[in-house]
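Heads up, this is only part of the complex; the chains shown haven't been moved.
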Amino acid sequence: MQLSLEDYPRYGRQMILDGFGLTGQLKLQSSSVAVVGAGGLGCPALQYLAAAGIGRIGIIDHDVVEVSNLQRQILHDESKVGMAKAESAARALRRINSKLTIDAICDALTPENAVELLSPYDTILDCTDNAPTRYLLSDTAVFLGKPLVSGAAQKFEGQLCTYNLGTVGPCYRCLFPTPPARELVGTCEETGVLGAVTGVIGNMQALEAIKIILGLHDQRPSLLLFSALGSPPFRSIKLRSRKTTCPACGDSKQKVGDIKEIDYVQFCGGPAPDWEGRGL
Amino acid sequence: MSTGDTITLKVEFSGGLELLFSNQRSHKLSVPALVPKKYGDASSETKPADITFLIHYLRDNLLKERVELFMESDTVRPGILVLVNDTDWELEGEGDYSLKAGDEIVFISTLHGG
């Protein structure tokens, strides 16, 4: 594999970094990343993955752009309202970097299609907005043996954690065997979120993926907590390693069973309550 | 800090858990340095206050509603992650970790938004 001549000036500013170089650029060029969710987290993550020259990027999202997204989902714009988010994001990325392969996948990720949709990619970014999909993504990443860079943001707060990384990295179930109570969980729709908070976390997700691909990640299990109004705003938490008793990634591999047969929505307490329907 | 028989701690809730605690994220509190081995049973032997004690103490003193969203069979609900001075409590002995003056204990729930 080679770097084409016109890519030297394009990527020069990062290729001169220690530990990067031509080798690093070729690693990015030959890597593939799936971004699940082209919303508040996915947009900034996708931007920096594309700008850095990740050779193949899959965008998985079945939603369409709404005007209420524009406050934070910065790859979409007023002219894209009504368009599929995956398509809108793909167009924005092609404008930034026309040489990349961008797969716009306008399907919902489900237990039936997750393994198939994600297997072509080396690294997976969880930029979704609900608990069932987060457990589904974790189980799928474990099944496929791929790292999962997971971001989340709500109100003024954000969390970032890379799951299933290397030999000791825990999965989402190692940390959170049970989903949080539905009553304490809101979607961004219900509780709101500041755009710059999703921006910081999504951006950090792209950075984590790039570090993993370049071999610059220290692979120590850690969780980054962000609080936009906190002082200090960031805290890094040292996490447990993979748990041998974990039903997903533990020694009795895949005790959770076949992904296709798991009812993730039920596991997470049933469908999200329809607050608007209830007049709230 | 410790004043002989009490220990002063910083306790934080985040990721939505603060909703159970008057919507207040950060709390300063003092707990006894020695507590009964069996929670609430003054006649039982004593032990240094640990996180298992703290969880019960928070339930009885700070929690405003819905105990089942915070505790389950004498420990935190499994969807809650406990941090001791920025380290996962699993690396610190979990409930058996003995509290020290100035410790910062954080209870978080995962966020799901994006």
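Note that the chains are named A and B in the order they appear, and that numbering of residues resets to 1 at the start of each chain.
Methods note: contacts are C-beta pairs under 8 Å (C-beta built on N, C-alpha and C of every residue); 3 or more make two chains touch, one makes a residue touch a chain.
Fair warning: this is a prediction, and the values are worked out from it, not measured in the lab.
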item	value
Whole assembly, copy number of each distinct chain	A x2, B x2
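FYI, only the chains that are shown with their structure count from here on.
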item	value
Where chain A and chain B are represented by their mean Cα positions, the distance between them in whole Å	31
Complex contact set, residues of chain A against chain B	37, 39-42, 127-131, 134, 151-154, 157-159, 175-181, 183-188, 191, 193, 198, 223, 225, 227, 235-240
Touch list for chain B against partner chain A, complex	14-17, 19-20, 66, 68-69, 77-81, 83, 86-88, 90-91, 108-114
